[in-house]
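Of the protein chains in this complex, all but one are displayed in their positions.
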Amino acid sequence: MNPFVTVWDFFGRLYHRLASPREFYKISRFTTPVFGLLFLLLTAAGTYLGLFVAPADYQQGDSFRIIYVHVPSAWLSLFIYMVMATAGAIGLIWRMKMAYVVVICSAPIGAAFTALALITGSLWGAPIWGTWWEWDARLTSELILLFLYLGAMALYYAFDDRKTGERATAVLAVVGVVIVPIIHYSVEWWSSLHQGATVFRAGGPAMPSSMLTPLLLMALGFTFFYGYCLFLRAQNMVLHNERNSRWVKDLINELE
Amino acid sequence: MSAHEISAADSHGHCLAANNLACQRGERWLFEGLNLTVSSGTCLHVIGANGSGKTSLLRMLCGISRIDRGDITWQQKNIAGNDDYFSGLAYLGHKDGLKNEFTAAENLEFYQRLNFENDPAKVDEILAEMGILACADLPTFQLSFGQRRRLALARLLLVPRPLWVLDEPFTGIDQAGRNLIERLCVEHLAAGGILILTNHQSLRSGPLKPFLNELEL
Amino acid sequence: MSAHEISAADSHGHCLAANNLACQRGERWLFEGLNLTVSSGTCLHVIGANGSGKTSLLRMLCGISRIDRGDITWQQKNIAGNDDYFSGLAYLGHKDGLKNEFTAAENLEFYQRLNFENDPAKVDEILAEMGILACADLPTFQLSFGQRRRLALARLLLVPRPLWVLDEPFTGIDQAGRNLIERLCVEHLAAGGILILTNHQSLRSGPLKPFLNELEL
Amino acid sequence: MSPTQKRRFTIVAIILLGVGLATFLALRAFQENIEYFLTPKQVAAGEFEPGQRYRVAGLVRKGSVSTLDDGVTHRFNVTDCKFDVTVQYTGILPDLFREGQAIVANGAFSDTQTMIAAQVLAKHDENYVPNEAADAMMLAQANACDDATDSVSY
Amino acid sequence: MTNTFMLYAMREWQLLFRNSSTLAQPLCFFVIIALLFPLSLPAENALLQRIGGGVIWVSAVLATLLSLESMFKPDYHDGALEQWLIQPRSLTLAVVAKVFSQWSATGLILTLFAPVLCLTFRIPVEQIWVLFVGLLLGTPSLTLIGAIGAALTVTLHRGGVLLAIIILPLYIPILIFGAGMVTQSAQGADITGQIYALAAILTLALTLAPFAIVGALRATID
Partner (left out) sequence: MTNTFMLYAMREWQLLFRNSSTLAQPLCFFVIIALLFPLSLPAENALLQRIGGGVIWVSAVLATLLSLESMFKPDYHDGALEQWLIQPRSLTLAVVAKVFSQWSATGLILTLFAPVLCLTFRIPVEQIWVLFVGLLLGTPSLTLIGAIGAALTVTLHRGGVLLAIIILPLYIPILIFGAGMVTQSAQGADITGQIYALAAILTLALTLAPFAIVGALRATID
């Protein structure tokens, strides 16, 4: 059998399963605990390696260890927005209900990670740079991202009609995505106070693997945490949205 | 007057159909599984109590409201993004789409130009036919309620359109005006047009009777 | 319901009169030398084509519009600045005086408090009587056109007022609603109230017939 | 092409053209230095106005750091390896401040050469190095200007 | 196509001239800023001169933001917008025409009068040019981006604060480049970078915003 067709077929079926709230709910019943578990394992390993095994930095000493929170949360703040924008576009183009759920449920998680990146960054900047805030390109654009997340949430809740709110929020998510490349490339485009890329740079990471491994573990762990929160919130939302449908009523009857 | 031209252009007839249509407002489903077909020369009178969803249905049929479930077709083609459909549609709702700042004539002229025409003489003719020529140069906010409604209805005469969707067209219109509009509707239908309207009084005793279909929501 | 109390308070009857009234809009005189007297238990139906000045007359009678010539009296006293008159008057025009931002109940509650009362239970009762209790907590802009008009009319039931001035009260109201309002009007008139209204259909065949006076503009 | 196809084609063409042009312009923009720093070279040439506020970026010149008698006022030279600017700053310096470190000083010029800084910020680069290799790195950093032949921008 | 654009643009202009409250706002801003700022600050030329550019940019952002509320709302409430939705004419072009007219009544007026204002602030001629070019490139982007927010909140009865929350973050880059340009040119620095940046934002906004606005309108109007 043509492998391309098989893969295509697989994704096609996955798409259809995810597109249906009921199928999504079934899948997420399984994935949510798995994601939660993976999150716990990976972050535990990452924390241990990062705090106790990784060597101190030659300049910053132990205070560099805040990197293990700052960088994963900063990465996720960008990643989640990309997920939101993609889901928003899918929802608007293919009118897929679940895509909107992803948009709405991701926003507060993304906002939390953005806030975390800002806070840890400030805490880190105070001793290292000598200031906790500058109107520097990276910092300003990350702050704008936080406002965008908050704006998306506010917009959704402003509508009485859920479906209208979903679509409006999706439009905003798609429009706001221009900020992501700006944040990412800001350190190259401006002579920023914030450092350039350490990990994903031409010529390999500027960091020994003893420091890098915990960072990647933490990043992966945080990503699973996002997945965990997303599925949890999405489950709730699906149940709420579909509370008048047969399958949800059956589900409730089963519980009782 | 203008209605005659439709039949010349489309002797084969038109057909608007809705399949399994549903409308949700808040948590309530106003209607579900609604099927309807309206074809050339028929008038569909949507009947229902206040708040039963007549306006919502009409707005769905015009492609203004989101369709919660089901689909609507015009000549077997879905109406979403269907230019053919929208060039054949005229809609008048509770909101009249008139600008208070413009005079009556200016308002009509804008809609005329929107319809790819530019003929001030015809605008005056239409205003005269609707009995509001005297108000042509008054700013719209100075018109009486009925005059305003007449102005909104005057849009129907700008260019011939096979499908008229009218939400309570007789609101605020006096008896003479009502007769006039009924006559226009009859001409429109006789020429092969389609008319979908709501009205709180029965139309069975009026001139629209021969064309009438009723849909109770 | 509420109308009965009026007669108890004022068994001697009321009288609204206009002498030699004239109204000018732009350069045109809509009417001149108009005389009218309406007294307890009578309904004045103002008739006229669109733009003939019905609304203008009603607004003058309510003391909203400037009086160009002539004068209007209530119990032989001029209405200008006459608190006695204004505590007896309820007016509903084309503009409904409802705030989109408020819920239906809140809108009614405000007008209730304006009338020196504060009784949420009564508000619910009135909403139920008008058939819009289900919409009590919807923001007014979500109401259907007819529900909105019903809400505006609900104001009449808040406190008993001897004089009702209604400009096309049946606009957008379904048949059941119309029957209801006609019944309320009859009760109001039977209890000695005065009703001045406009409507484009004749009222001669309805329940208001026994009280009817017509004034053609 | 049908009218619908034609319209889609036009839209796609417009979007591609617009986004392309925007990218081009953006890249051009970032070739220019958007955030304005006064270079030590410009200071040496006297291209500034006394009283105006400027930002100067560069390395801390090896051996130029001194602390005045009050204990909190520091003087040091900021260099692009060729030209120097003297900076005077009263306050606590950031942890990373050391010889050869890239810094940004923010302030106005009192006389022709000395900047009275209101703020001194340290720039951390993208390198993370374990403590074991620290001495070599520090040495390399402190001597960053040793084999530079021309102005270096930071 | 040009026809559709011109048709809507002419209508908007006519409306603007009839309904001067929209037209009044930037003018108000200017009179107030030109008259009242010098009145209410310590009388000192150097001070006025230094803040002039920033003040004008902030007032441009304010004027744009406040004019957005009335961009689609009146047309939505009187039903004109739903008539546009069901025309066989391109809604995108209609929207572009609307944005263009809106800009011409806020951003353009601001830009054209800015030099006059600069005189009351005693800003030197070279910087007047910088400001002028900056505003000319920046204000259309402000209106374009703002219109997306206006379209998203058109059906909301409590849209005011929300509109500002959604839109302000997107305005910050424009303001930073625009106002930064004036400050830098006062310091004798090169400003081509900012001009390119503003131009890039403008081209991006011009190509993408109209589609976003139409999408937003279709998503929210019901």
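The letters A, B, C, D and E name the chains in turn, as written, and every chain counts its residues from 1.
Definition applied: contacts are C-beta pairs under 8 Å (C-beta built on N, C-alpha and C of every residue); 3 or more make two chains touch, one makes a residue touch a chain.
Predicted, not measured: the structure shown is a model, and the values here were computed from it.
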For the chain that's not shown, point to the residue among C:L21, C:C62, C:L108 or C:L157 touching it. C:C62
Contact with the hidden chain, among C:F31, C:W74 or C:Y91, goes to C:Y91
Who touches the missing chain here, E:T111, E:S141 or E:T183? E:T183
For chain C, enumerate the residues touching the unshown chain of the complex. 59, 62-66, 83, 86-87, 89, 91, 93-102, 106, 110-111, 113-114
Chain E residues touching the chain left out here are 18-25, 27-29, 31-33, 35-37, 39-42, 47, 50-51, 53-54, 57-58, 61-62, 65-66, 69, 157-164, 168, 172, 175-176, 178-180, 183, 186
Contact footprint on chain B, counting only the chain that is left out: 100-101, 139, 141
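Everything that follows uses one rule, which is that only the chains that are shown with their structure count from here on.
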Chain occupying the most central position, where position means C-alpha average: E
Among the chains, which has its CA centre at the largest distance from chain E's? C
Two chains joined by the most C-beta pairs in contact, as defined above: A-D
Where centres are the averaged C-alpha coordinates, which chain has the largest centre distance to chain D? C
Whole-Å gap between the CA centroids of chain B and chain C: 31
What positions in chain E touch 2 or more of the other chains? 158, 204, 208, 222
Could you tell me which residues belong to chain D and also touch two or more other chains? 29-30, 33-34
